[in-house]
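Below is one structure, written out as structure tokens, with a few remarks after it.
All protein chains but one are shown in place.
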Amino acid sequence: MMNEKIIEALQAQFGEEGVYGIGESHGILQVTTAVENIVPMIHFLYAHPVFKFQFLTDLAGIHFPDAKGQELGVIYHLHSLENNVRLWIKAYAPIEAPTFPTITGLFATANWMEREAFDFYGIIFEGHPNLTRILNMDEMDYHPMRKEYPLEDATRHDKIDELFGR
Amino acid sequence: MSEIALVNSPNVGLDKTQKGGPYVNELSTLNLGPTHPATHGIFQNILTMDGETIVDAEQTVGYIHRAFEKIAERRPFYQITTLTDRMNYCSAPINNMGWHMTVEKLLGIEVPKRAQYMRVIMMELARLTDHIVCNSILAVDTGALTGFLYVYQWREFIYEIYEEMCGARLTTNMGRFGGMERDFTPVAIEKIQKLLKELPAALKEFEGLVMRNRIFMDRTQNVGGISAERALNYGFTGPNLRAAGVDYDVRAMNPYSSYEDFEFDVPVGTKGDTYDRFLVREEEMWQSLRIIQQAMDNLPEGAYHADAPHYYLPKKQDVYHNMEALIYHFKIVMGEIDAPVGEVYHSVEGGNGELGFHLVSDGGRTPYRLKFRRPGFIYYQAFPEMIKGTTLSDAIVTMSSMNVIAGELDT
Partner (left out) sequence: MSNSTVQVAEAPPGVEGAGFFATSLDSLVGLARANSLWPLPFATSCCGIEFMSTMASHYDIGRFGAERLSFSARQADVLMVMGTISKKMAPVVKQVYLQMAEPRWVLSVGACACSGGIFDTYSVLQGIDRIIPVDVYVPGCPPRPEQILDGFMQIQELAKKETTRRRNEPEYKALLASYGIE
């Protein structure tokens, strides 16, 4: 029932149209919101006297190539240690302009998490102090986790599709 | 005559240069890594140093990036277990069990009590191996090689227990969806009893050598400290966070696999420095032994796996004589079992902290998106802040005590 209180508070603050896609997965509440609402919402939850979502567990990028206009998404996983409640906030942006605001001002841990999302998906986080590739080579010119790219190395010459039945 | 180049370095006493000697005050750059005897895994730190004091550190990771998350989008669920082995390879069973529990959450499989207790025993054994390595290598980095050699024998013994249970030493691929692949053999039970009887003496010996050793304490106390607020802001979990004073343990807060049946303490430090991290890991080893003892004493009878023929490989005798078992075997091995649509997150208390699996399934035979929440990646960000103003030898000891494992850092 903490989840209902959270939904009520969020809808009171951001309106019904700012908080949609409400669901629950094994007790974890998930909400979807617009990109502009991310920073105010996370600040609201951080500073809330009861909820206190002051721990950022994870920040994941995701790519849905079929969702036109909303291809690239970011899932923020917040955790309130005092109340033992978790929350997923999702937001999506079009693939032509995948800009999200950064939350490194609030959570120092978001620094590398956002760099990883940029490295894998090409999501631009505005205001990030150092948005460069972190795990892949700096010279890489594409964002490998997007669905259109294959897993194997493109220059591989000895494992051809004919032999491996693909 | 003497050119004094003053650079804005906060920790330098300007008096030294102005006393009259031809001091040239410059910062030097030292490249620590990626291959270095003291880094546990390959990651690079470019240190800007003022003499022996570190002014700044710039990190480069990704030297062992193996694209686990991309591979996971192409493999059926049970083949991903072998990937999870290789994340935190010092305690592979914990990663395996965490992944199995995530998929069981998605599929809705209920694991019987005996299998849950067996999983707890294997996970605590894995935690023992991880902490044995971390603490003994911390001692090695300060120069005490003997402790490592003595305690490592017990890691070999735990490898023998793993071999009884799954056949492999290091990358165990242990367990299946729904339980374990085999019950405890008599040899495994005998070895676990022997471990419970004899490891305490070996741990006490190691502690007697290192824990109150003047040199070790001088090297590690007040070195690489971090406050609880900064640690929480950086997303620390696990022994590093508990050493800073916050008692967040996933086993206590969100119990999984029957951890709520066991009585154990969560050790917490005060200052968050290297010595506290060492002590927290040492105490966690004792608590792990306590949990294993309770689990062995109260091991319930029953099945060691759930009745989930769609996901759990049937016994070989059945496959040869029973048509349904043959069909299930074929479908499972070829990866033709479809998972339901859904999104789950499950986290376990790994050797380094909260190891989480965020699984998005679109109903196919492979995950749509699998994100590994790796504790090592997240808390290694804080390393420059922890070593600013300390000396190079302190930085080495701090890195060693944080237990950064490159497989987990880079996936």
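So that you can tell them apart, the chains are marked A and B in the order they are listed, and the count of residues begins at 1 in each.
By definition in this document, contacts are C-beta pairs under 8 Å (C-beta built on N, C-alpha and C of every residue); 3 or more make two chains touch, one makes a residue touch a chain.
Because the structure is predicted, anything quoted here is derived from the model rather than measured.
Novice: Of the listed residues B:98, B:175, B:375 or B:407, which contacts the missing chain in the full complex?
Specialist: Residue touching the chain left out of view: B:407.
Novice: Touching the left-out chain: which of B:58, B:110 or B:156?
Specialist: Of the candidates B:58, B:110 or B:156, B:156 is in touch with the missing chain.
Novice: Name, in rising order, the residues on chain B that touch the hidden chain in the full complex.
Specialist: Counting only chain B, the missing chain is touched by 34-37, 41-42, 62-67, 70-71, 82-83, 85-86, 89-90, 133, 148-149, 152-153, 155-156, 159, 169-171, 406-407.
Novice: Contact with the hidden chain only, please: which chain A residues?
Specialist: Touch set of chain A with respect to the missing chain: 135-137, 144, 149-154, 156, 159.
Rule of thumb we're sticking to: only the chains that are shown with their structure count from here on.
Novice: Provide the C-alpha centroid distance between chain A and chain B, rounded to the nearest whole angstrom.
Specialist: 24
Novice: Where on chain A is chain B touching in the complex?
Specialist: 25-26, 28, 30, 54-58, 60, 62-63, 75, 77, 81, 84, 86, 88, 107-109, 111-113, 116, 120, 133-137, 144-145, 151
Novice: Under the stated contact criterion, what part of chain B meets chain A in this complex?
Specialist: 61-62, 65, 67, 69-71, 73-74, 105, 230, 232-235, 246, 248, 253-254, 342-345, 347, 354, 356, 358, 360, 369, 371, 373, 377-378, 380-382, 410-411
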